[in-house]
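Take this structure, written in structure tokens, and hold onto it; I'll ask about it next.
One protein chain is absent from this view; the other protein chains keep their places.
Per-chain residue numbering starts at 1, and chain names A, B and C are given in the order in which the chains are listed.
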Amino acid sequence: MAEEKKKRAITRLESSALVRPLVNKMYMEGAAAGMEGRPVAWSMVNWWEGDIIMRAMDVTPVYPENYGTVCASDGIAQKYLGVSAAEGFPTHLCGYAQNTLGYSTEMKKAGQVPEGAPMGGMAKPTFMLCSEGFCDARYKWFQSLRQFWNVPVWTLPFPHPAYADLSLQDVHKVNVEYMAVELKGFIEFLEKLLGKKLDRDKLKMMLDNQEKVFKVWWDINELRKARPGPMHARDFWTMMVPCYYLAYDPETLAVYQQVYNEVKTRVEAGISAVPEEKYRLIFSELPPWHSLGFFDKLAERGWNFVTESPGYHPPPPMELNGGGDLLQRIARWTYWSYVNTGYRAAKMGYPTVGGAQPYYNWALEYKIDGILTHPLVTCRTATFWLTHSMNVLRDKLDIPGMSIQGDIVDLTVFDAATALNQAPAFEESMEHFRQVRKSKGLDW
Amino acid sequence: MTAKGLAKAKEIYAKRDLRVRELNAQGKKIMGYVCAYPTLEMVTAMDYVPFKILGSMDEPITKADTQVPTIICPMLRSMLDLGMKGKVDFIEGFIGAHTCDCTEKFCHLYQYNMEFPYYHFLDVPHIAHEASFGFLKSGMQLLQKTLEKHTGKKIDTDRLKEEIKKHNALRALVRELYGLRKQDPPLLSGSENLQIMLALMAMPIEEGSEMVRDIIAEVKERKVGRPVKKAGRLLLWGSPLTETSIVEMIESLNDNVVMDDICTGTRHFWPDVEITPDPLDGLAKRYLNDLKCPRTFRETTASFEEDQEARFGYIRDYAKDWNVNGIILQSMKYCDTHGYEVPAIKAYFDRIGIPAMYLEHEYTMVALAPLKTRVEAFLEMIV
Amino acid sequence: MARFLGIDIGSVNTKVVITADEELAFFHLIPSGANYRTASQKAIDEVLKKAGLALGDITAMVATGCGAAGAEFIGQQTSDISCCARGVHRSFPGVRTVIDIGGQASKVLRVNNEGRATNFMVSERCAAGSGRFMQIIARVLQIDIKDAGALSLKSENPIIYTTSCAVFGESEAISRVAEGTPKEDILAGVQNAIAVKISNLIDRVGLEEECAMVGGGALDVGLVKRTMDRLGIPLRVPEQPQLMAAYGAALVARENGPS
Partner (left out) sequence: MFCAGIDIGSTMTKAVVMGDELVAQVIGPTGAEHRHLANKVMEEALKRAGIPFDDVACIIATGYGRINVPFADKQITEITCHARGVAYLFPTVKTIIDIGGQDAKGIKIAGGRVVNFVMNDKCAAGTGRFLEVIAEALGLKLNEIGELSVRAASKAKISNTCTIFAEQEVVSRIAEGIPIEDILAGLHEAIASRVFRMAEKIKIERDMVLTGGVAKNIGMVKAFEDLLGYPPLIPEEPLLTGAIGAALLGCELVKKARDKGEAFERGERRLEAAKFFQ
């Protein structure tokens, strides 16, 4: 009974239920392609750069990172982590990487998808696609996958310009052109590998759809700034996958449009995602997938997670100029998804740097009372900026932060009990800083 | 300072800012840099003394944990910590580079905390495609621009070529110095060598060349303090070592460390820069392709074995030429760049019959005893 | 004058406090033992006896500490961090940073001028970082924990433990004794080890003076001194440092009123 009540603490979006089928479809496609011997690519989150081109060439990408979350919630990840360690990989490496390395070892041993692999497993790759984007340790990971899969690995470069350069349009021009040239190389690589030509009209159609998806997804997040917060982070996490991997797909667009409508209706009717919104919070980094009930317990206390790590959001409306050439358009969006926050920081005179900038902006726009960070022990990239972000919010905006350690794959790290025990103390901090903000004339 | 040769290296190693502070007091400007990738030839062409910013394994981290989590590269944490404690207040600015993920983020956060008058971040691509060289070149041009803007001076092509010659001269001397460890027993111990390398990264280039010249003469002559013959001839691979403690621990056992492939050793100095009509072409090639660090993705569509050959062949050549009978793959914890490399490199050397052991450490001088037991057992294993 | 009760059910001891309004009037402390529920009931009975009161005379009660969940009959519960903040603030209004050395973990918290926690950090659950380390070593050396602190102050050169594990530390202490190392040096070594862990926590939370040390560990004058030496600032220690969370719980009860 108590369980039941907890489950209901967060009012989920009905339309978020439409997302699951898309994700399942994605996995079934992957498995099917493997069985029918069609080309399959193991691909990293590549920020809409490589996927769309692979899709246009009828390659079915499967995503080891996302599969890591699947294995984690299934519990089998623990086994794969052990196997990876047995192969000699240090245990401080990315949990998704260790999971994939373990999975690959097992699959190679079995000569097929290993026993007990969830969601039909990941089919043997025809080639692998890396991206340097955001976390460039990842290309080392796919490079080391070659000891299991003797197939080519292609790496998409991803410029990470300096903060000081971010206001310079000519730097962006150079960077986007470099990416576009490399995309050309990638297409040649694919055409040679697959023995077929890229259908540019198809690519253009997909790209148009992708840009529409960015737009509606962005608009949904704009709606979430309303008080009370109409959409809880839990709905975001449910829905983020298609935007990542299936943005080319008209179905995705259709679903997101329904989500938009539902959120809009909620805003107009003043419907909150939690019973009584006492505190508006940002949740930083990927959630503890295995114990999401944790958020219902906090929702009962009036904690509304109105937004979450900006890194998992689509790029904002484009502000960079440049030509309309297809590859340049693709490259520019991917590049923009990384530089937009620094670009904005530059315009604001650098109140902060790196991953902290978006938190700074969103804390202001969403009128945040607190930030709950979830450092992931095996994900340095996600964790690096969290301390700085908390400092900046506290020192510059008088918004307190609390931190609970967790991991992307090792579910044993996260300790909900301790966190809940500390919740009352953190509420005091939020109340305290509310007073401080008032005394400084801030409006929340 | 008056000391020469080994004594000088030891003195600067003991106090890495000793020489640069002296020069700074005499009006010389000091430019900090991070990792082996910033274009030092441009730095010296601007009459700066280059100073490699490093962490310290024996200074406890007390300030940096307010800024960064403890699960990132411990050396970068230490660098930030030392910076916040005012240990690098003599540098006018620093040049960062996108060598690895943590370094990229670190550079921006470091500048945010330190607010140096000058900061440039060089975005070095991780792949060596044809277009990548052009991309790095444009990055170097941007570096040149910001340097010129900051100093009000111009770098002309001839000056840059002169600088390249100077740096190449030092590189040649360093290779000659390493050559002295080919014989058995080596003329120079591994920890002495590391001291010299660390000193070289904290003094002017020509002064460094002179010091190395003196050392070469000195160790050829010296009667006392020569390493003795021991069973193990080890090659040390991996992440930067900024103190000699770990090498000393290793050499306190039945072996000499005769060669290395680490960021504060051969990697920094080994390849020369080819002097091309536009010097930036030669520089781009040297830093992106010839400089060997696991951070660069060496693309290959061939078999995994050929892949390994392309990635590790040069280390095998070291091992052959320096007659190595064991390899220690050392890396500080939380280093992804080296961590991912370990199984592939170990498999490679197992295949060609040189035993290798992975030694993970916490980038600290204390609690070396457990590591010592591991190295001891490794030696008992191979000799 | 209203009476409020606060109980802090810790991993080692259960402490209960009765206040007359905001004043700490009566307290009782017993080992938590194996069963938090029985311990808390017993402690409450005892303190009521001392105060000559019945449960009905208590206006409101709040339970805190790691065993609070086991004492649901008390009704209201809250975080020991908030309670600690409240208790210390009432004792030392000027204090802004609190170090709490508990039986299972150490905490550092920042407190505002109203006794609210504004930032905090809790150590990992490893005995080597908690008050338990000292108890273990004191037992090994056959010294009453009460005297350990005073003795440790005599230490000229504290040992440096070769291990970061309290259990191995125990064996190390034993064989050092056998090798003739003075007891005070062995004790002082423990205090230094803990002081290092404390200052790491403080580095992450940020130190703002005044600073106080509470919890059972604060009864150890040696630990207090060595922490002061390490931080380079004075530390304030309340008369009954181990009661601060229980006292704070009573103050929270007063704020909340009857449930």
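As a working rule, contacts are C-beta pairs under 8 Å (C-beta built on N, C-alpha and C of every residue); 3 or more make two chains touch, one makes a residue touch a chain.
Note that the structure is predicted; figures quoted are calculated from it, not measured.
Q: Which of the visible chains would the unseen chain be in contact with across the whole complex?
A: A, B, C
Q: Sort through C:I136, C:L151 or C:A212 and give me the one touching the missing partner chain.
A: The missing chain is touched by C:I136.
Q: May I ask which residue of A:L18, A:A85, A:L292 or A:L320 touches the chain that does not appear here?
A: Answering carefully, the residue with contact to the hidden chain is A:A85.
Q: By the contact definition given up top, give the residues of chain A that touch the hidden chain.
A: Chain A touches the missing chain through residues 82, 85-86, 88.
Q: What is the set of chain C residues that contact the non-displayed chain in the whole complex?
A: 11, 33-36, 104, 125-127, 132, 136, 159, 162, 164-168, 170-172, 174-179, 181
Q: Which residue numbers on chain B touch the omitted chain?
A: Chain B touches the missing chain through residues 370, 373-374, 376-377, 380-381.
The working rule: only the chains that are shown with their structure count from here on.
Q: Using CA atom means as chain centres, which chain is nearest the centre of all the protein shown?
A: Chain nearest the centroid of all protein C-alpha atoms: A.
Q: How many angstrom between the C-alpha centroids of chain C and chain B?
A: About 47 Å, centre to centre.
Q: Provide the C-alpha centroid distance between chain A and chain B, rounded to the nearest whole angstrom.
A: 35
Q: Using mean CA coordinates as chain centres, what's the chain A-chain C distance in Å?
A: 42
Q: Name the residues of chain B that each touch 2 or more other chains.
A: 65-66
Q: Within their complex, state which residues of chain A touch chain C.
A: Result: residues 394, 400, 418, 421-425, 428-429, 431-433 of chain A touch chain C.
Q: In their shared complex, at which residues does chain A touch chain B?
A: Its residues touching chain B are 87-90, 92-94, 97, 130, 132, 135-137, 139-141, 143-144, 146-147, 150, 152-155, 157, 159-165, 171, 174-175, 178, 181-182, 185, 350, 352-355, 375, 377, 380-381, 383-388, 391.
Q: Show which residues of chain B lie in contact with chain C when the two form their complex.
A: That would be residues 60, 62-63, 65-66, 367, 369 of chain B.
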